[in-house]
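For this depiction, one protein chain was excluded, whereas all remaining protein chains were kept in their positions.
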Amino acid sequence: MGTRPSSRALIDALRHRPVTVATLCSHSSLQIFHGARMERLSTLGIAVGKPPRYYEAFPLARPDSYLTVPKATEVGKYAKQLNALGSVIVPHGSFVEYMGADRFQALQVPVFGNRAVLGWESDRRKERAWLDSAGVSMPRRYETIDDIDGPAIVKYYGAKGGKGFVLAKNRSDLKDFKPSGPYVIQEYVLGTRYYLHFFYSPLSRDGYRVGPGSLELLGMDRRDEANIDELYKLGSQEELTRAGMRPTFVVTGNVPVVARESLLPKLFDVGARIIERSIELFGGMTGPFCVEGIVTEELEFKVFEISARIVAGTNLFPNGSSYSDLVAPQLSMGRRIAQEILRAQSEDRLDAVIS
Amino acid sequence: MGTRPSSRALIDALRHRPVTVATLCSHSSLQIFHGARMERLSTLGIAVGKPPRYYEAFPLARPDSYLTVPKATEVGKYAKQLNALGSVIVPHGSFVEYMGADRFQALQVPVFGNRAVLGWESDRRKERAWLDSAGVSMPRRYETIDDIDGPAIVKYYGAKGGKGFVLAKNRSDLKDFKPSGPYVIQEYVLGTRYYLHFFYSPLSRDGYRVGPGSLELLGMDRRDEANIDELYKLGSQEELTRAGMRPTFVVTGNVPVVARESLLPKLFDVGARIIERSIELFGGMTGPFCVEGIVTEELEFKVFEISARIVAGTNLFPNGSSYSDLVAPQLSMGRRIAQEILRAQSEDRLDAVIS
Partner (left out) sequence: MGTRPSSRALIDALRHRPVTVATLCSHSSLQIFHGARMERLSTLGIAVGKPPRYYEAFPLARPDSYLTVPKATEVGKYAKQLNALGSVIVPHGSFVEYMGADRFQALQVPVFGNRAVLGWESDRRKERAWLDSAGVSMPRRYETIDDIDGPAIVKYYGAKGGKGFVLAKNRSDLKDFKPSGPYVIQEYVLGTRYYLHFFYSPLSRDGYRVGPGSLELLGMDRRDEANIDELYKLGSQEELTRAGMRPTFVVTGNVPVVARESLLPKLFDVGARIIERSIELFGGMTGPFCVEGIVTEELEFKVFEISARIVAGTNLFPNGSSYSDLVAPQLSMGRRIAQEILRAQSEDRLDAVIS
């Protein structure tokens, strides 16, 4: 894995001592701690201001101790304390977002997974290049409105948290479109959305072999989005737009799903291609990742995004999912991460899963 | 708890004898019995006419015995028999509705929870006063149609079971509105719905402390409603209305969900405020309750209703939910109720959880 020289010593320090799973108290932290506890690992909650009260309600997920920081951006200042506890940071979407990707990259504490993925995932153009060159099917990009020949979605650059999108059934829906900033136009693919919770282990040589390791599918969900999901109850998209209400796509939660079994070969193929290409590009994405796509009426799977770490949809399954139940009993993504750390330690291959 | 003097002797009679969990065979009764059996409590099904046949299909949920009554309204006449068995009645929505709130209030049998909540929950104005004074954010009320300045929903008083609602994108949608009876107008909040399955224990001093006890979150669901949920497939709300089809909101079932973890502080805060205010107003709501609200695109949580007892959405989780799995293994709401009864008995504090 593309380990920076500075990390080597930190990883080496974990070889012969008990490890502590540490993460920021948000996003999927309850599940990460719950899973680590199932594997009897120590846990440390990084809390902004003070430990969150809601943790008190979940005795099986509460971390063993807390590190309180004034701001998420300042976690790096506590590297010494974190390392003294033998911490392995488990990143999640909010951790990276609140801390800042640059600061996260520079963190002088061992991190589960390959940090190099951040540079490829946070830049939409690089992410697309990665997926495209992996041979993954994606919604088309339109250069200009004149190129549109079907349903489309316009996304402004830097649109945050699911707002500022414009949907169009066809080009003529956009004839009066006045952009308020730089944007991209994408094909709007009709179908149903599936969020695939993969885990890539560079250590395991059983199972579905990809590169030096193997690929696991541990769950699946669909995101709940406000206001788009229940908007139709009030009226048609067209009339609502006329009345001044815009669709937004802010994730508020998750619902469990399974995909038809005959799709699994395609879904695993997509996961494998993404991993294989990641190995070529930056030494490989390891641990949890999520492939987010749409199954069309032709039963194609079109990938619209990936997340290169644990996603919140895995929170549905602290005790196992319809898929992980076929892998091992009571296997959450959080627990799987803990297992991988323990295995890497016992096989003296921490550098393969930590960066 | 606001125990009526008449109940004192009935509760005392339970101090040193085996308790029987009794409820009306409907709504969430399978789960209530299943949970009580997990805790090795005796169970009694109160059946109208004769024991329901479908119980035979669920051997782990069938009650140990049945009490057959001619009508739900006449349960009170069987108080002696119920008390002879050491019954604790677990109320659910259908129990109270079929029996009648007044008759339920007057029932000379110990009831799990505080019956005083009924007076506050069954009257929409009192419920709103309770929630408003608790500082809980709710959809606005409009006094007249002229006050409307956004999407709205008109609800007729006494509209039963999700019918007789009128939706409007804005004031002009209601310009031809001819009321067919007394009504209220409410802001229609756009977003996704979450139904939070809370449990308030006045006995527990661990966990998320509220008042003298603690608050637990044991699950979450979304209600399935006919015909609104699948109406859009046939056409737009506007065209369907023109064709004479009205949206209705009749609950037909439930789907499991989780909310994003970053919402949990807000959701617990709402639950805590509702409990704290209930203690001031009427001695406290105890045991299961459900907060029903909408998460907006701004990630606000707007409460549109509460249910002051076990809700049918908990039927999704007889063996534990994504939340209760972080509290204790295999913990359903029905089982949690049984645990609270047993704890109250062993600590000689039955009056804190029974009325």
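Every chain is named by a letter (A and B) in the order it is written, and numbering of its residues begins at 1.
Keep this in mind: contacts are C-beta pairs under 8 Å (C-beta built on N, C-alpha and C of every residue); 3 or more make two chains touch, one makes a residue touch a chain.
Remember, it's a predicted structure, so these values are computed and weren't measured experimentally.
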Seminar exercise, completed: Filtering A:Glu121, A:Glu216 or A:Glu340 for touch with the omitted chain leaves A:Glu216
Problem set entry | Option from B:Val250, B:Leu299, B:Ala328 or B:Leu342 whose C-beta touches the chain left out | B:Val250
Exercise. Considering the whole complex, which of A:Ser29, A:Thr43, A:Asn114 or A:Ser236 touches the chain not shown?
Worked result: A:Ser236
Seminar exercise, completed: Only one of B:Ala129, B:Ile145 or B:Ala226 touches the unshown chain, namely B:Ala226
For this session: Touching the hidden chain in the full complex, which residues of subunit B are there? Just list them.
Result: 26-31, 34, 52-54, 56-61, 94, 162-163, 224-227, 229-236, 238-240, 243, 245, 248, 250-256, 312, 315-319
Problem set entry | Residues belonging to subunit A that touch the chain removed from view | 151, 167, 169-170, 188, 190-194, 206-209, 214-217, 220, 222, 228, 231-232, 236-239, 247, 255-265, 267-268, 295-299, 320, 322-323, 325-329
